[in-house]
Every structure is written in C-alpha cells, then in structure tokens.
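Of the protein chains in this complex, all but one are displayed in their positions.
Chain lettering (A, B and C) follows the sequence in which the chains are written, and residue indices restart at 1 in each chain.
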Amino acid sequence: ALPFGLISGPCQLESLDHARMIAEGLAQACAPTGTRFVFKASYDKANRSSLGAERGVGIDAGLEILGRIREEFGCPVLTDVHAADQCARAAEVVDILQIPAFLCRQTDLLFAAGETGRVINIKKGQFLAPWDMANVAAKVASTGNENILLCERGTSFGYNTLVTDFRGLPTMAASGYPVVFDATHSVQQPGGLGSSSGGQREFAPVLARAACAVGVSMVFIETHEDPDRAPSDGPNMIPLDQMQGLISDLSAFDRLTKGQMIR
Amino acid sequence: ALPFGLISGPCQLESLDHARMIAEGLAQACAPTGTRFVFKASYDKANRSSLGAERGVGIDAGLEILGRIREEFGCPVLTDVHAADQCARAAEVVDILQIPAFLCRQTDLLFAAGETGRVINIKKGQFLAPWDMANVAAKVASTGNENILLCERGTSFGYNTLVTDFRGLPTMAASGYPVVFDATHSVQQPGGLGSSSGGQREFAPVLARAACAVGVSMVFIETHEDPDRAPSDGPNMIPLDQMQGLISDLSAFDRLTKGQMIR
Amino acid sequence: ALPFGLISGPCQLESLDHARMIAEGLAQACAPTGTRFVFKASYDKANRSSLGAERGVGIDAGLEILGRIREEFGCPVLTDVHAADQCARAAEVVDILQIPAFLCRQTDLLFAAGETGRVINIKKGQFLAPWDMANVAAKVASTGNENILLCERGTSFGYNTLVTDFRGLPTMAASGYPVVFDATHSVQQPGGLGSSSGGQREFAPVLARAACAVGVSMVFIETHEDPDRAPSDGPNMIPLDQMQGLISDLSAFDRLTKGQMIR
Partner (left out) sequence: ALPFGLISGPCQLESLDHARMIAEGLAQACAPTGTRFVFKASYDKANRSSLGAERGVGIDAGLEILGRIREEFGCPVLTDVHAADQCARAAEVVDILQIPAFLCRQTDLLFAAGETGRVINIKKGQFLAPWDMANVAAKVASTGNENILLCERGTSFGYNTLVTDFRGLPTMAASGYPVVFDATHSVQQPGGLGSSSGGQREFAPVLARAACAVGVSMVFIETHEDPDRAPSDGPNMIPLDQMQGLISDLSAFDRLTKGQMIR
C-alpha cells in the first residue's frame, strides 16, 4: 500500500495570498516525510450553522485561486460542490470534487460529479452507517467513473456531538474504494456554540493517529495560521505551525501499518 | 389553539388518477372530524438510498398533477424542493414548499424557498438538535418570509435507526413557529433494508398520538392504498383505509390537548 | 384497562415527618381524580454520581418510615433494593420492590427479589433495548413470581443525556407485563452537573402526557416540596404543589386512551 496522502488547506478560501501562504506552509510541512498533499479549500460555505457566518469568495474567484495554487505548487487541488450545476465548472480546475456530508445522498449531485470524470471524494453523512456508503458510491460509479474516495467524518451521537466509529474504516474499505479519514471535521461539535459549530481541536491528532494505525489511504486535516480567527471551522483546525510535527507522527504510524499489512 | 391540520399523501406522485384516488380517500377520511388536510406528494425523490429506486414523474408532470388536485379538491398542496432553482417554479402551483431534512442547512435553498413567499415546511435534519432549528428558520425569515413550519421527523440513534425526542416539540415551538410532527418518516429505518429504507409502520400511530398529546399544529402522515407496493417509503406508510380511524383518534387527543392548553 | 396508578414520593427518605408531609400532599393531589398512588422513597442512594452526595437514612430507619406511611395512609409503598440480601428484609414492609436500572441484569438480585413474591418493578437499563427486557423479566418469572412491572426511564443518547423512545412502551407491553413510565428520571442528565446529575424538570410533564397518550399502567413521578433543596434528583423532580394539576392532566389523557383502547 502507498503512503498516506494528505488533504489539507484553510477550509474557506480567503484570498490568493492567503492560499499561497497556507500552501507554502503545507509544502514545507510535508517535505521531511515526502508526503504528497492535495490542497483543499472551499469557495462557498453553503450550509453554515447560521446566517451571520461568512460564505466565501464565490465560485469564480475561488476557482481562479485554486487554479493558481495548482499551477504554482504543482499539487492537486480539491474543492466541494453544492449543486449539480457547479460540478462541470469546478472540474475544469480541480482534481478532486468533494461531496459534502449532508449532500451525500443527493442523486443528481452525485451523477453530475461523477460525469466530470474527476476523482470524487464523498463525505459520509453524519446520519449514515458505514455500510450505507456502498449505495452512495454506486450512484457515482453508475456514471462510469470509479475514481471514488469514501471519507469518514464522524457520526451523530446524541446532540451537537459526533463520534468516530473506527469499525467504519475497514467496512468502507471493503467496497474497494480508498478511504479517507477527515480528522478535523470528526471533532466538530455541530451547532455546539449556539450560532456556529464548536470543535475539539485537541482530539484531531488523536483520531488521525488511530486512523493511520487502522489503515487509510488519505488523511484530511484543515489548517490555518491562526485558527481562532479563521472564518469557519476554527475550533477544530490544526495550527499551520503544528502540521509538520503531526504529519511526521502520522507518517510513522502509516508506515508501520502499511508494512504490517504486507506481512 | 386551532385543531391540528393534516399533511398527507402518497409520498411519490404516480399519476393524476392515483393522486385523485388518494385525495378522495383523504377527503373522506377527514370529513367526520372536519380535519383540514394539505395534499402532499413529491415529483422527484432526489436522495433515494440506492440507484435502483424510482425517482418519480418529474417537476413538470408533478406540478401539473398537484395543480389539478388543488383545484379539484380545494385543498392546499405541498411538495418538496431539492435545488434553489426549483423553488420559484414549484411556488407557482403549491401552497407549501418543503425543505428535505438532509438539505435543511443549505442556505441557498432556504433563501430561494423563502423568497417565494409561500409557507415553508422545514424538516429538521436527522443530525440536528431541536434548538439548532432556530438558526435554520432564521435563514428563511431573513428573506422577509415568516411563514415557517418546523417539522420533527426523527433523530439519528445509532445506525439505521431514528428516535423521536418529544422534548424537541416544545423546544422548537419556543421559536414561535408552528410545529409539525411527521409520524411516518419518524419510524423510518434509514438504509435498514440494504438498498432501501425500512420502516416500522405499526409505530407511526403511537408516535402521532404522543405528538398530539404533547401538542402540535400539524401532523404529517404518508399514505397509500397498498403501501407494500408503493414506489417509496412503503414500509412506514399508513394504509389509506386506516386513515379515518387514525385521524379520528388523533383528533380526540388534539382536542383534549388544545383544551388543556387554554386552561 | 384500569386508570393509571401513580408511583410518587421524595426520591430519598429524609425523615418520618418529611415522608408524612409528602404522602399527605400526594393524597390530596390524587383525591380529585381518585388516582391510586404508591408511595416511593429510597432508604439508600447506592449509586450516586459522586462521593460527596448524601446516601440516605439506611435500611432500618427507611423501612420503619415506609411501614408507618403504609399504615397511616393506607397506600402501598415501594422502595429500591441494591443487593440480594436486602430483598427479603425490604419485602417484610414494602409492597413493591424496585430493581434499579443499572442493576437490571444482575441475576442474583432479580432472583432474590422474585423470591419474595412481592411485585417487582424493574427499571429498564439505560443501556438496553426495550425488547431486551423480556429476558430480564424471565429471570424474575423463573422464581414463580409473575408480579412484574417493566419501567421505562430513558435510554443513553450521546453523553450525559437520555432520550425516551415511545416505541418502547408497546414493545415492552407485548411481554404481557404492565408498563410503568418514569417521567422524572427520563429527563435526568446523568453526570450533567459535574459531580451530580442534572435534569430538565420542565419536560417531565410533556413526556408523562405522551406516555399516557400511548398507554401505560402506571406513571412514576418523583416530587418534593422544594426540589432545589432535595438531597437527590432535585433538578428533575416536580414541585409537590404542582402534582394535583399534573395528575389531573394525565388523568384526562389516560381516560381518553383507555376508552380508545376498548374501541
């Protein structure tokens, strides 16, 4: 099995300069371990907890920035799409289209994404069992596109809380599609701060390490140079200056696991 | 408080004749208690568990049928919308636009629905706490449209199971918006049949009665003349010939509750 | 079906005078509706959240008080037992022995309780499904004692929270044993206050009403003249001076339900 790939970025695009700074930081953080990374950022936060929250730069400006990052850093880029008619447009620029968790059963969105031929990263809905993702993936695969990633990001557990069931990783892997573990959204506390979601940043490295020990193809970790000022998901993001240490740590577990698996 | 209103219909539109037959059955079932009903049917099942499941007649044929039912039976009609660009179109025909549970945080859909000025029935996501719905409603209300219904339809409880927390009804009612209880989707077992959702039809009347005792503005109950052959949600629908008895039963509890509340 | 019976009292025995005062209050609260009540109080709180919490008056003093209440008020009395060797002793005085929820699978306790021949009220563990209670009841029944009550008191739902699944009432009733709904423990928030359990007193009447609409044999409601000063379970108890109104309300729903059921 290949070493794990990293999907990382600032959650929400702020500006080209900001995206460059984060991408530069990620490139440096990944260098010591030779970890490949996909730059992830959203041009639109389409389902914020509340009205007051910032939406983002929009699809045109967002794709422009992502295209520049792709070119300048030579890394694949990923963004999430929220409506069927955004898929073809985003696919002109990005390597991976991401289906948000809440939307993972929306058939038309899955079709439109699949038809672009791009890699499709499908977040598992917080309301789904791991085995339900086979039906979800089949919607994309029906377009003839088998470039599918299945992404764990926590399951509803009482109110305003998610829990990660690590049995879900091998269950989803049994589908044959590579599995991604989203460490920062898995520690979200949806709606937990009244008008925005809370998070438990301190547990993201704990869960990421567990995921690497169980065995995953990719790890998804949002980052920001100053998470407490990030326009979204700040409470669960990892500070950029801690990414190198975290990647190095995960890398060691990943190598051990992948070696073990060959055994 | 007014007597409860009923939202009912066949889940998925099959044909004009079928819709007429169901509407006629509902009119007869509601007559003895003088219960007002809203005819509900979907023109598109946009998030089926799996690929093999029927989608429906489509928006044009669907709205045509709903318009005819509205005219012929003099009842309000409701349908669910799945994308922002469907809202204005559906609003030409229907009285109530419904936001599906999975989509209840999609800001653009809530805006587009709100802007039609129609009544908006927002299903509470299976992944949300009752108090989180205030932020959801605020997205619609920001368009100047306060014609909002908040609808309970069960909360994720482990895998492939929903639970109804009746504390959620007064919690949502504290928002000032009328509360709807969806009895048939609350007994759904999402993904519970492998490639489709299961259901526990036998518990829908139990939960509906509890909801009427707690106090709600409307009750939502899907029905079919032969649920086991319905193209969707069969396992949790109430047979049409049992609707009169159920409405009469709920009516008695509703009257007691509403009287009690005045006390 | 018979009108619902009430199980009520101060949670923890404080003194004979206090028990008398509560029993007197309950007698008055039940009189207008002719509701039969069982006086419930614990002589020992054997599983408090934390060490600092009061345990109670002990088995000797407690049974003495319960015996006096039984004699003076002519009402049955109930207490909970925590070890097999307490059962025979408690059974000399009380009419109903209660098995605490955490202990509902302890075979020896169930045997010892069953062997007294008294009525046994078994609280459903927060960790059990309603259908699992048939196996629990069978342990008591194996002693030849079929005087069994099955009591719903909430199910674990995430951390520090319980949810009441009203499907559980008919599921447990299918066993043939009468079902009790414990309205005040169902709104407990276990461990929710750090070193003690919190509660949502305001929802106890809501859930009790729903239970009466679904149909139960008995309702369990703890009460205190000043809940905020009660030595245990204060946050979820109903003030004594609100009991008459609540009983009258529940009585109306119970009568409607029982009439309906005959239909």
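In this section, contacts are C-beta pairs under 8 Å (C-beta built on N, C-alpha and C of every residue); 3 or more make two chains touch, one makes a residue touch a chain.
Here the structure is a predicted model, which is why all the values come from computation and not from measurement.
> Pick from C:G9, C:G62, C:P190 or C:P235: which residue touches the chain that isn't shown?
Of the listed residues, the one touching the omitted chain is C:P190.
> Looking beyond the chains shown, say which of C:R118, C:K139, C:R209 or C:H224 touches the absent one.
If we include the chain that is not displayed, C:K139 is the one touching it.
> If the hidden chain were put back, which of A:L66, A:L207, A:I221 or A:L240 would touch it?
The one listed residue touching the chain not shown is A:L207.
> Just the residue numbers, please: which parts of chain B touch the chain that's not shown?
157-159, 161
> Provide the residue numbers of chain C that touch the chain removed from this figure.
Touching the chain left out of view, chain C contributes residues 46-51, 55, 82-84, 102-103, 105-108, 125-129, 131-132, 135, 138-139, 142, 155-156, 159-160, 190-191, 195.
> Under the stated touch rule, tell me which residues of chain A contact the chain that is not displayed.
155, 157, 163-167, 169-170, 187, 200, 203, 206-207, 209-214, 249, 252-253, 256-257, 260
Quick note on the criterion: only the chains that are shown with their structure count from here on.
> List the centre-to-centre spacing of chain B and chain C in whole Å, with centres computed as mean CA coordinates.
Computed value for the inter-centroid distance: 36 Å.
> Using mean CA coordinates as chain centres, what's the chain A-chain C distance in Å?
Chain A and chain C have C-alpha centres separated by 48 Å.
> Distance between chain A and chain B based on Cα centroids, please, to the nearest Å.
33
> Considering chain B alone, which of its residues make contact with at least two other chains?
155
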